[in-house]
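A single protein chain has been removed from this complex, and every other one stays in its place.
So, chain A:
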Amino acid sequence: MISIKDLSKVFHTKDQDVTAVDHLDLNIEAGEIYGVIGYSGAGKSTFIRLLNRLENPTGGSITIDGQEITSLSKNKLRLARQEIGMIFQHFNLLWSRTVRDNIAFPLEIAGVPKEKRQARVMELIELVGLKGRENAYPSQLSGGQKQRVGIARALANNPKVLLCDEATSALDPETTDSILDLLVDINEKLGLTIIMITHEMHVIRKICHRVAVMENGKVVEEGEVLNVFLHPEQAVTKKFVDQVMGDPDQEYSLALIHERYRSGKVLRLHFVGESTNQALISELSRKFKLDLNILHGKITQTQKGAYGTLFVHVEGDHDEIEKAKTYIKQTSVEVEVIPNVQ
């Protein structure tokens, strides 16, 4: 769907050249929600603005749906942009227009006749859940509602791609979640390809299928969100994973576990994807003569299933424990006995 080859952007300032995007290669499949995460200054905002040429690249090529964006003339680029929706951190609505007229704006630009325009606007208002607010001005809306207008406006011309530039960064956590739900909904309903720039791992975890981690203008790590969560390789990725999985208490509580549980065994269960849907703990206690006690842990949901770690204390016969371990190994849950426990 989107293929990016050797993309570079260098900004020339008075005393130095700044490479914001550095020979970047990326492929994004149709219908996926693709996340790009990085700290500020990593080049991710420049990257997304290159995709619809709000910034012109210094080198490399971008092809969206078979059309090479980087080689388009000014006029053709205008037409191509009508098929690439974009939403912004600060919404960028026209304050002089009502919700209805803001959503109608891209349709006016595309030259859609008035009657069709009105019908389409009503559809979109319904889709983003703003019914009853169509005559309000942006100043009368909350942040979440403003972003809904932004989304409706971006979808007006039935784009194939939606670019989200820090679309939830100005929203509170609850509103962020509702906007993310809306984006997932749109992705599923319309089969839209979504590219999401963010610095919040929470956003990636919640809605993205694949993720690229950017640092100094380069993609340093890329892949399925769950894999990146499981095996973060780069230091920067580990930091991001810690944002949502971070558990600074873990060492301390392990020490406590060592002290308290002198009998039985402490197992560390690592949940990876699907398996969390099975009621593993209750199965173990039913199938084997064991007492199970959940000590510590955190499970978090990603688009590709649950991910997380549980520490479980197991009391029972040595053989039963071994059998239970063998049983767990048949599932997709990884198991490990915590050493130093008598």
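The rule we apply is simple: contacts are C-beta pairs under 8 Å (C-beta built on N, C-alpha and C of every residue); 3 or more make two chains touch, one makes a residue touch a chain; residues count from 1.
The definition used in the following text is that contacts and distances are computed from a predicted model.
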item: Listed names "Fatty oxidation complex subunit alpha", "Methionine import system permease protein MetP", "Aa3-type cytochrome c oxidase subunit I CoxN" or "Aldehyde dehydrogenase family protein", matching UniProt entry of the absent chain; value: "Methionine import system permease protein MetP"
item: Options A:86, A:228 or A:266, residue touching the unrepresented chain; value: A:86
item: From A:13, A:40, A:73 or A:96, residue that would touch the chain that is not displayed; value: A:96
item: Sites on chain A contacted by the missing partner chain, in the whole complex; value: 52, 54, 77-82, 84, 86, 88, 90, 92-97, 105-106, 108-110, 137-139, 153, 157, 163
